[in-house]
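For this view, one protein chain was removed and the others were kept in their places.
A and B are the chain letters, set down in written order, and residue numbers restart from 1 in every chain.
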Amino acid sequence: MTSTRQRLLGLLCLAALILGPIAAAEGQTAPRRGGTVRMVEPGEPDSLDMARTLANYSFIVGEQIFEGLFRWTPKGLVPWLAQDVRVSPDGRSWTLKLRQGVLFHDGTPLNAEAVKFNLERIRDGKAFTYAGLLAPLADIKAADDHTVQITMKTPYGPFRALLGFIYFGMQSPTALRKHGEDSGSSPVGTGPFKFQSWRRGGELTLVRNDGYWGDKAFLDRIVVTAIPDLNGRVSALEAGDADVIVEVPPSEVARLSKSNRVQVLSAVTSRNQWLRFNELKTPYDKPQVRRAAALATNRDAYIKGVMQGHATRARNIVGPGVVGYTELEPIPYDPAKAKELLAQAGLPGGFNTTMTCAPSDELICQAVVQDLAAVGINAKLQTLEWGTFLKYIMMPAAENEYQMSIVTRISQYLDADFPLYPDFHSANWRPKGGNHLFYKNLEVDRFLDATRVETDVEKRQTLFASAMKLLWADLPVVPLYSQHFIVGAGSQLKGVEITPNERVLLQKAWLDR
Amino acid sequence: MIRYLGRRALVTLPTLWLVTVVVFSMVRLLPGDPAETIAGLHATQDAVAGLRQELGLDRPLLVQYGQFLRGLVRFDLGRSTMSRAPVLDELLPRLPVSLTLAIASMLVAIVVGVLLGVAAALRRRTWVDYVAMSVSVAGLSTPTFVLGLLLILVLSVQWRLLPATGATSGWHYVLPSLTLGLPAAAVVARMARSSLLEVLKQDFVRTAWAKGLSGRVVVSRHALKNALIPVITISGLQFGQLMGGAVVVESVFGLPGLGKLLVDRVLGRDYPVIQGVVLIAACGFVVTNLIVDVVYSLADPRIRHG
Partner (left out) sequence: MLVVLRRIARHRSGLAGGGLVLVFVAVGLLAPWLAPHDPLRGDLSRTREDPSAEHWLGTDELGRDVLSRIIWGARLTLRVGLIAVAIGLLVGVPLGLVSGYVGGAFDLLAQRLVDVLLAFPGVLLAIMIVAIMGTGLENVMIAVGVVSIPTYTRLVRGQVLAMKPLPFLEAARALGQGQLFILLFHVLPNTLSPIIVQSTLQFATSILWAAGLSFLGLGAQAPAPEWGALVATGKTYLRSAPHLVIFPGIVISLTVMALSLFGDALRDALDPREQLP
C-alpha cells in the first residue's frame, strides 16, 4: 500500500518535472493590484540593451521591460507583438502582421518601421554576437504601417523561435537613436513594466506600465538587486528582504521547502551539462574513447551527490523542452565496458590527459575526474578563471590546446538549432563560429542544414531526430544531466512564471497580503 | 610647513604617473581581451573583430595609453567595456559603500585597539593584559574571510541578529566593519600598549606623578597624548591595508563596493573599469600616506627637517 502510494507520489513528482515549467500554485482568491516585489538576482545586469548582453541576469530584467514578436512562455512559443505570421510555400517570404495600438514606453508607436529598425540594427551591426542568426534575412520591408515583409535568402526554419529570444526584443527606435551608447542604462520597450531608475551596484527599479496594450501587470513596482552569494540570497528570502530570488542552491532546497513562508519553484531547463572533447586531439578522435568516457561517468551519482537530486538524467545532447527534442536511450554507467572499449581503441592501460574547467563547474569536474581515473583515464584538472578559460578553449583549431572540458549549454531560443548548429556543424569551426569541439560529421551537417531551410514543424522534428541519433551514437559531447532552474519566492507572491530558458516572468504576479 | 607639504606632494606626482603606466600595462597583460569575453562562446570571428574595433582595442597601445592619459586629466575614465556606461557611473555609486566600510572599520580598529591597548598597559602583567594581548594575537592571525564567515555563522545564521549580505541599511555594515576592523584593532592595540608603557617610563610623567596628580589625570592628560603619535602612524598605515582587505571582505559579504567590482571586472576583462578602480585605490593609498606624514610632522616638528 505504502509502496504504491510512494510510487504514485514519485510518478507525480516526475510528471511535474517532465511537464516542465510549474507556475506558482494559484490561490483561490482573485489577483490583487498593488505592491512592490523585491527580486534578488545572482548578479547585476551588465547592460539592459538586450542585444549588448549575454547575461541571464540582464535577460530576466529585460523580459519585464521588452517584448519580442514572439514569446517563450511556460506554455511554449506564442505570437506576441506579431499577431499573425504567413510564410510563402517556398519558405522565403515571411509576412508578419503586427499587433495594433502598441506603444513603446516613450510613446513611440510599435510599427513596421520600428521592427525593421530593430532587426536591421542587429543584422548589420558589426559587433553583435548573434548577428549571424539574422544573416538569412535578405530584405526587411515595411509593407504598411503594421505589416512587415521579410524576404529570406533561403528558407529559414528557426526564425519563429528565435524571435522569441529577448535578445531580439523590440526596443524603441527613438530611444536607441537618442541614447546611443547609453542605451544599456535607459531601456525603452513595450512590456508590462517600464524602467524607472538604476544605481549601479544598488537598486534597479521598474514600475508598472499603465499604458500597456494587454492585461496590465498587478504589481506597482519591481526592485531588482544582486546578491552573488548563494547563502546571502537564501537568507534575504527567509528574512523577508526579498520576494523572489533567482537560482536557489540545490543544497538549500530541502530546507526551504519545509518552510511555509517560502515556496520553491523549479523547472527542467534546456540547460545541459556537457563533458566535451577536442576532437582534433588523440585519442578523442576515436568514438570508442568518447563512449568509454561516457560509460565511466556515474551520472546518476552526480545528480544525487552534486546536484542534490535537482537535475534530470540526460536523454539527448540538447535539453528537454526544446523544439525538435527527442528522447533517446539513456547511456548506462558501465566502467567494465568502458575499459573494454579503451582496450579496443588500443589503450588497454588508459591514458593521461587534462580536463580544463571554469571555476563555476569545479565541483562536477572533480567528480568526473575521479570517475575517469577509475577506468584509467587520468585527467589532470586545470581550473582557469572565466576570461582565461574562454580564451583557452576558443583558440582556432591549429592552436587549440584543450583536451577535455566541462561546460553547460542552454538553448536561448528553445529550438534545437541552438546549440546544435553553432556547436556541431563543421562550418562553424573556430575561429568562424562556436564549434570548438572541432567536430565534423558530414551526415550530421547535412541534417542540420536541412533543418535550417525547412519551415514545416513536423518535417523539422524528423530531421532533428535523425541528427540527434547520429550525435548520440557518436558522442562528440557527453551530456551529464539536465539542470533545473530553481527560483525561491515568498509564499505571499502568486503567479510567478518560469520558463525552460531560465527566465522569470512577473507580468501575472501579484501579492496576496 | 607649507613648503614641506608642497615638497611632499610634488614627490608623489612622478609616483602617480608611474602608477598609471603600471596600471595600464598590467591590464593589457591580462590573458584574453574584453571583446572575446563580451562576445562569449558563440561569437563569430567577425563579431569579435567588430567589437574590438568598436572598443578601440585595435589601435596601437601607445595611442590607447595617450587616450587614457588625455581622458584622465579631464577626469574622464572612459566607458566600461561590459556595460558601455561611463566608468564614473560605475565607480561613483560604489565608492560610498567602500568608504563607509573603510571608515567604519577604521573606527572599530581605533576604538577597540586603543581601549584594549590602554587597558593592557595600565594593568600590565595582570589577566587584563594577558587577555587583551591574546585577543590581539588571535585577531592578527585570523584571515578576514574566516573571521567574516564565523561572524556570519554565529551572529547571522545562529542568532539571527544581523544581516549577512547586501548593503541596504546601516546594519548591513556592522559585520563587514567588524571583520575588517578587528584585525587592524589588534595591530593598534599592540602599538598603543607598548607606546603608552614607553611614555609612562619617561621623566615628565614621573614628574606629574611626583606633583601628586591623580593617576587618571596623569594618564589622560599627559601620557596618552604623547603615546598617541605612533598610534596615529600605525592607524594610517593600517588604513592602506584596509583598502586591500576590503576586496576580500566585500566578496564575503556581497557588498557592492569597489573591491567586489574590481574582482568581477578582472574576470570580465573590463579594462577601463579595472584601470579606474586600481587608480582610485592607488591614489587613496598615496594620499593616505601623505596625510600620515603630515599629521606626523605636525605632531613632531623635528621630522620636517629630517
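Going forward, a residue touches a chain if its C-beta (ideal position, glycine included) is under 8 Å from a C-beta of that chain, and two chains touch if they have at least 3 such contacts.
Here the structure is a predicted model, which means the values were calculated and not measured.
Visitor: Specify the residue from the set B:L92, B:L107, B:A138 or B:I291 that touches the hidden chain.
Guide: B:A138
Visitor: Of the residues A:T95, A:S251, A:Q344 or A:Q492, which one touches the chain left out of the display?
Guide: A:S251
Visitor: Write down which of B:A9, B:M26, B:L107 or B:V217 is the residue touching the left-out chain.
Guide: Only one of B:A9, B:M26, B:L107 or B:V217 touches the chain omitted from view, namely B:M26.
Visitor: Looking at the full complex, which residue from B:A9, B:L153 or B:V217 touches the chain that isn't shown here?
Guide: Of these options, the touching residue for the absent chain is B:L153.
Visitor: I need the residue numbers on subunit A that touch the omitted chain, in ascending order.
Guide: Interface with the chain not displayed, on the subunit A side: 229-231, 234, 249, 251-252, 255, 298, 301-302, 304-306, 357, 359, 362-363, 365-367, 369-370, 381-385, 388.
Visitor: For subunit B, which residues touch the unseen chain?
Guide: 14-16, 18-19, 22, 26, 29-31, 137-138, 140-146, 149-150, 152-153, 157, 190, 194, 197-198, 201, 240-241, 243-245, 247-248, 251-252, 262-263, 266, 278, 281-282, 285-286
Following the convention adopted for this analysis, only the chains that are shown with their structure count from here on.
Visitor: Could you give the separation in Å between the centres of subunit A and subunit B, each centre being the mean of its C-alpha atoms?
Guide: 40
Visitor: In the complex of these two chains, what residues of subunit B are touching subunit A?
Guide: Subunit B reaches subunit A through residues 30-32, 36-47, 49-51, 53-54, 79, 82-85, 89-90, 93-94, 97, 152, 156-157, 160, 163-168, 252-254, 256-257, 260-261, 266-269.
Visitor: Please name which positions on subunit A make contact with subunit B in the complex.
Guide: Interface residues on subunit A, with respect to subunit B: 44, 46-47, 49, 52, 54, 125-132, 181-185, 199-202, 225-229, 231-233, 235-236, 239, 241, 385-388, 390-391, 394, 407, 419, 422, 431-434, 436.
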